[in-house]
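For this view, one protein chain was removed and the others were kept in their places.
Per-chain numbering from 1; labels A and B assigned in written order.
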Amino acid sequence: MIWVTWRQQRTETLIAALLLGLVVALLVPTGLHIASVYDSEGIAACVAKPSLDCGGQLDQFVSRWDSLVNAVGWLNLVPALIGSLVAMPLVLEFERGTFRLAWTQSVTRDRWLAIRIALIVGTCVAAAALLTGLMTWWRGPLDDVNGRFDGFDFEGLVPFAYTLFAAALVVALGVVLRRSAAAVGLAFVTFIALRVGIATWARPHYLAPLHETSTTGPAGLALRDAWVFTERGDLRTAAGTPVDPLAVRGCLTDPGAKRLDNACLDRHGIVETLTATYQPGSRFWLFQAIEAGMFAALTLALLAFAVWWIRKRIS
Amino acid sequence: MVSGMIEFRLSARSGVPTYLQLVQQVRQAVRLGMLQPGDQLPTVKTVVGSLAINPNTVLKAYRELDREGLVEARPGQGTFVSRALPPTPPGDYARLQSALLDWIRRARDAGLDEDDVAALVAATLQAVAAREAA
Partner (left out) sequence: MSAHPVVETRGLGKRYGSRWALRDCSLEIPAGSVTALIGPNGAGKTTLLHMLIGLSRPSAGEVRILGRSPREQPALVLPRVGFVAQEHPLYRSFTLAELLEAGRRLNPRWDAELATSRVTRLGIPLSQKVGRLSGGQQAQVALTLALGKRPDLLVLDEPVASLDPLARREFLQGLMEAVAGEGLTVVLSSHIVAELERVCDHLVILASGGVQLAGPIDEILGAHRLLTGTRRDPGAVARIDSVIRASHTERQTMLLVRAERPIADPSWQVDEVGLEELVLAYLEQQAGHAAPEVGRLELAS
């Protein structure tokens, strides 16, 4: 049965392999380049001992790759693409009615279903392993500087969960709709909506975020290995009470500017404080487990539903 | 020994049951000398493969021929013609035909038309066959 299943998904497997090949072709040269710049500019040493000058260098290093990182952001769709390609052949069996052929050979329907789902899961895991390994390596230098949270979507456990979730979504929609195109389309929309929604509104709150305040300006916040979501600047007196910004109009470097002269502020006993809300890098794996767990639970629910539907409604 | 010496042809509209058509065609083939004693009849598989009919129909026909003694079934080998059917001597044939003509004239005089005559002949043949089978 394994041979038959592989032969059935020959086209989808080739497309998936092509897709992964493109990803490799994109990431390997660029990753090597990032790594070499990291080495040649001695960033590693800077990371080990942060100092003011070095901070600027680190920021420069990271922002140098901004556009590349943005482009790589599109790879967030890859788990959905892989999941769809892996799940599609199963949906096609129901769309084309060949399940009636498959279920009347000598393999029982339950065994057939178990093997098909196992193959889908196995393929998703393998593809996700390749992607995760590659992306973790690619982001190595960036993660060293700013911590792993920036690459949360691509590292650790969640890529496995995303890929499995996409596949399960296509399977569940496919067995109900019995139309592979509609199932994949709907699955994509749902996948994107859920991923964006959870990353934006749920992820920051898996654990109550921490706050840190510094009176010596941004550099005082040694928040490198962290996921910082808000930074709020405040003007306070030495005693800690808030100061009306209008009151220090006189300290503007020039009337139209938004910058304040530090020396002037010092004379007035006013300090600029910065409060950051963040998740520390030490929570990376915990957050990974939580989010992967959520998507894994959804995956299980979708697969259980699909199996139930097949057993109750299609037969 | 060559099988498939004769080919069967079925007429869907003749009103004669399929197996009887096969029986008649074998008899005709033997009478005309196309099948000689010792020749093998086409296998059931061959016949159904060309006519697309139920194998039981062929078996029924061959059983009927076996019953008449025209063929014999040899287990594991097939069904073979066991005797010849001599053609009717021309003299007998002419005599029978003239007797038939007389009878037809009498039937016509009695008021029977062509269809009545044919129906009467068919019914009588059937009755004879039924009595012989009993």
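To be clear about the criterion, a contact is a pair of C-beta atoms (placed from the backbone, for glycine too) under 8 Å apart; a residue touches a chain by one contact, two chains touch by 3 or more.
Because the structure is a prediction, the values reported are computed rather than measured.
Interface note for the absent chain: among A:36, A:60 or A:98, the touching residue is A:98. From the options B:14, B:50 or B:98, the residue with contact to the unseen chain in the full assembly is B:50. In the full complex, the hidden chain is touched by chain B at residues 10, 18, 43-45, 48-58.
Contact between chain A and the unshown chain involves residues 1, 3-4, 7-8, 10-11, 96-98, 100-109, 315.
By definition in this document, only the chains that are shown with their structure count from here on.
Inter-chain spacing, taken between the CA centroids of chain A and chain B, is 86 Å.
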